[in-house]
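Only one protein chain is missing; all other protein chains are in place.
Every chain is named by a letter (A, B and C) in the order it is written, and numbering of its residues begins at 1.
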Amino acid sequence: MPRGTMIEAIRDAVDVMIARDERVVTFGQDVGYFGGVFRCTEGLQKKHGPHRCFDTPISETGIVGIAVGMAAYGLRPVAEIQFADYMYPAYDQIVSEAARLRYRSAGDFTSPLVIRMPCGGGIYGAQTHSQSPEALFTHVCGLKTVIPSNPHDAKGLLIAAIEDDDPVIFLEPKRLYNGPFDGHHDRPIVPWSKSEHGELPEGYYTVPIGKASVQRAGADVTVLAYGTMVHVAEAAANETGVDAEIIDLRTLVPLDIETIVTSVSKTGRLVIVHEGTRTSGFGAELAAEVQERCFYHLEVPIQRVTGWDTPYPHALEWNYFPGPDRVGRALLKAMEA
Amino acid sequence: MPRGTMIEAIRDAVDVMIARDERVVTFGQDVGYFGGVFRCTEGLQKKHGPHRCFDTPISETGIVGIAVGMAAYGLRPVAEIQFADYMYPAYDQIVSEAARLRYRSAGDFTSPLVIRMPCGGGIYGAQTHSQSPEALFTHVCGLKTVIPSNPHDAKGLLIAAIEDDDPVIFLEPKRLYNGPFDGHHDRPIVPWSKSEHGELPEGYYTVPIGKASVQRAGADVTVLAYGTMVHVAEAAANETGVDAEIIDLRTLVPLDIETIVTSVSKTGRLVIVHEGTRTSGFGAELAAEVQERCFYHLEVPIQRVTGWDTPYPHALEWNYFPGPDRVGRALLKAMEA
Amino acid sequence: MLQSRSAPTPSLHFPESPTRPEHAGDYSEVVFSAAGEVERPAPDADLAAFRDHAGRLIRVLDDEGRACGPWAQPSDPQALRNGLRAMLKTRAYDARMVRMQRQGLTSFYMQCTGEEAIACAFQAALAKGDMNFPTYRQQGLLIAQDWPLVDMMCQVLSNAKDRMKGRQLPVFYSAPDAGFFSISGNLGTQYVQAVGWAMAAAIHGARKIAVAWIGEGATAESDFHAALLFASVYRPPVVLNVVNNQWAISSNQAVAGGAQSTFAARAQGYGIPSLRVDGNDYLAVRAVGDWAAARARNNLGPTLIEFVTYRVAPHSTSDDPSKYRARNDQSAWPLGDPIDRLKMHLIGIGEWSEERHVALQAKLEAEVSQAAAEARSYGTLHDGPKASPATMFEDVFKEAPWHLREQRQALGY
Partner (left out) sequence: MLQSRSAPTPSLHFPESPTRPEHAGDYSEVVFSAAGEVERPAPDADLAAFRDHAGRLIRVLDDEGRACGPWAQPSDPQALRNGLRAMLKTRAYDARMVRMQRQGLTSFYMQCTGEEAIACAFQAALAKGDMNFPTYRQQGLLIAQDWPLVDMMCQVLSNAKDRMKGRQLPVFYSAPDAGFFSISGNLGTQYVQAVGWAMAAAIHGARKIAVAWIGEGATAESDFHAALLFASVYRPPVVLNVVNNQWAISSNQAVAGGAQSTFAARAQGYGIPSLRVDGNDYLAVRAVGDWAAARARNNLGPTLIEFVTYRVAPHSTSDDPSKYRARNDQSAWPLGDPIDRLKMHLIGIGEWSEERHVALQAKLEAEVSQAAAEARSYGTLHDGPKASPATMFEDVFKEAPWHLREQRQALGY
């Protein structure tokens, strides 16, 4: 199986879909000629023409606004927001429009669009290039929220998202673009080409939205994670020796509750890990659901290991990031009781 | 003690503060001459002049944008968003600016503003006049989120919010403007003047931000509620005969965790009630925190009774609204196990 | 450089309505032009040719109801009678729906009284396949196409035949077959969507145009800016309509920035040609609509049109304008009533009469009554059949995921 980066995976997915489906167009700031600041659309304008891949003005409101109109017309727009931190000007169009159009028109009009955005920290991007706002999407009914942790899933999920008839928020952990990252920022960087998780099949394929994957089987504690945190959790399990079952959620809404409940019913212990801020983060929803469904299986309190309730700081990035040390301590604590 | 409506309470609070503090100004759509579509600022322009109470263009972005600039200058702006459902165009200014200004400038500049907005359903307002978006604020560090359930608290909390040095989101359950509402929409409307909860002291006073109040003491189940749901929960307790302890949170962030933990440690059972949509709603945060802190006291799973994960429908409003029947069933179920 | 000692004390300007309940109505500040006075630029003229149009008012009908000037089109009496009929029917429909709301058959209603010419005449400039992105005050677009009144009424009544399944506030119609996009409760959002829809049509080489609609108050919203900007940059086949009816609930158009410059002028700042039109003049609206639609169809790019009109009715059934407008406000409005003016024109050219008018009015009222009776038979908001609670969980997604199925079951369905 060939290997590739997450950037290549995303580019491939859009490329394959533009070629397969004349409804697919992609656009965003610097997306056209330049190919995006992370180069996820590099070469696509040259290959497919500006009417399939183009630059937009710096207006997230406008980017998502035209995407809703295009999707209502029948296209399959794939809009890029340059950083998830800059999605807020588009939030009204996402929440009030894309998410509700099918419902309010009882299916007369729909909004099958994809909004891609790099998220997460680990690149010294400080508070406006590091955010993980997934909970602001999961709270909004009508949106699907997807976040891959490796190139294979990124490509397959993005193709599935483009084919999906509902609006999909597609979060890309930017720290994973060029290689897996387990939180040990002081160790040498591993590229995807050197990682067992770096497989990137060619051509068209999909990874289903709504299905989690078990990244690492284990018997003692369940860990729910997504994006970068999947790799951090794996490192923490290996380093503590705790026999953790690590579930990579891949899709947050709709959630793969079955896989989660099966695992927690077995282990009786749960640690939830995410990079976004803690209060009202997506971990809260996971904890609330699991405590209700697995109450009589749980042997210890569910723990959340998350970003702190502060903006993402620049110099203190690694004090903010929930790294393998913090996750490892939670695993050990879960085993204590 | 005199009685008054929640509208009078809010108007009083702004009036008192404009008179006391030359830094206080209020503005929003239809807020000036007309006094707001819910009449919360009626008469204030006439009394204090247009420079203290004025109309704005229909731009929520602009309303909060100028409020941030004014607050940075040293004023105490009280901005009205006509319905919470229309706060999304202002979300960027709220999240990226008001909430983070103190942090990013290490206190060089601050943003002591209040954003008032009517929220919640029960008036046949359909999906864009009924929303309860509190969880979209509680997830944002740097914001305080307040929601009163009666005139006394509304006035005291609003004065406290205006005096607070941090940005405060002030949610006003519009179904409570003219009277308490226990969810029995088919029964005669009770005005605040006829309700024991209708007390409205005159003049200046505050209700502290960050303190919950025990609306009804009880021994068997704890109910966490806020806004309209406080009254619904009370009706449900009375009607089922379950000896519930109903806690009116009043402030969601910072949360009064002590009062909550004390109560749940005593009752061992918890039902959380809110009107907003379920997934990633504020109830999730409450459940996550309580299961962690009270794990060994909990005798049954924590239940959430919430709005469904759909937009708020017009004709089926009462099928959407989490009324006393649904809350009552949760109370009984909590007592079963 | 510091101010001189004599600098005035800093102060702000707070725009006020020209009139309030304590005054007499006064619209003398409304910039207008004599009928026939404003030139008709070539559709592909340079932006410079439009400069003055932003500050003037295209009018075809003069005070005697004669059509005059370069915007007068060859007379087509049948088309004009159709227009008159559409306006009358819209007014009759509004009157009936307000009554039904007062009777408690539904929760809410919004009229377009006085503004009927705008939607009715503009719709006549459109073709099958074009798409309007209307506000809540463009019911005329549907009625001008003879869209079934019963269908509209069922939406207003949220009854069993409401195609929106009782989900939307009354008047928030959706009718793809009529080129009528689902109305949003959020002001402005659809304005930029129309630009996106037009971009999509052009990308696919389809000969369809989009029409964006917005009130003058809502031009303050961010989406208005985004729409103008994207339309300016990509030049898609879209017509950008602004209905300036002087009021946004209680606030005068001055609060939306209408005192410093016109809404038509906004567009020119983005390099988009724009016109300002008497919105109570059916012939002017139709002529300008044809002209702008042709520009879009001929790949000449977007046009913004400001329709100057007056909101005769309250904002909605929840509103009471006596609290904020002069008592005689309407009578101070200088541009008259669109129905009266078209009627006068048709009578003047010998194509209509008082008798035919009265007869038509009666016929339309009967039609509306009959539709109302039928619609009521399918239920009303508080009475009779309506969508099953199970439908509440549909259409959130194409297929309901497990959590919505669970919630439906929890509700007992």
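The criterion applied here is as follows: a residue touches a chain if its C-beta (ideal position, glycine included) is under 8 Å from a C-beta of that chain, and two chains touch if they have at least 3 such contacts.
None of the values given here were measured: they were computed from a predicted structure.
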{"item": "Omitted chain's touching partners, listed by label", "value": "A, B, C"}
{"item": "Residue among A:165, A:199, A:239 or A:309 that touches the chain left out of view", "value": "A:309"}
{"item": "Contact with the hidden chain (one of B:11, B:102, B:231 or B:250)", "value": "B:102"}
{"item": "Residue among A:73, A:88 or A:109 touching the omitted chain", "value": "A:88"}
{"item": "Per the touch definition above, residue among C:185, C:236 or C:314 touching the missing chain", "value": "C:236"}
{"item": "Residue numbers in chain C that touch the chain omitted from display", "value": "1-3, 7-15, 47, 51, 125, 127, 199, 201-203, 205-207, 220, 222, 224-226, 229, 232-237, 254-257, 259-261, 265-272, 290, 293-294, 297-299, 301"}
{"item": "Touch list for chain A against the chain that is not drawn", "value": "29-30, 32-34, 37, 50-51, 54-62, 85-86, 88-89, 124-129, 278-279, 308-311, 313-316, 319-320"}
{"item": "Chain B, residues in touch with the chain not shown (by the definition above)", "value": "22, 25, 51, 56-57, 59, 61-62, 65-70, 72-75, 77, 89, 92-93, 96-97, 101-110, 141-142, 144, 165-166, 210, 253-255, 257"}
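Everything below uses one rule, namely that only the chains that are shown with their structure count from here on.
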{"item": "Separation of chain A from chain C, taking each centre as the mean of its C-alpha atoms, in whole Å", "value": "41"}
{"item": "For chain A paired with chain B, centre-to-centre distance based on mean C-alpha positions, whole Å", "value": "32"}
{"item": "Between chain C and chain B, distance of the C-alpha-averaged centres to the nearest whole Å", "value": "35"}
{"item": "Overlap residues in chain A, where contacts from two or more other chains coincide", "value": "89, 92, 96, 103-104, 141-142, 253"}
{"item": "Chain C residues counted as touching two or more neighbouring chains", "value": "165, 167-168, 172, 184-186, 222, 396, 403"}
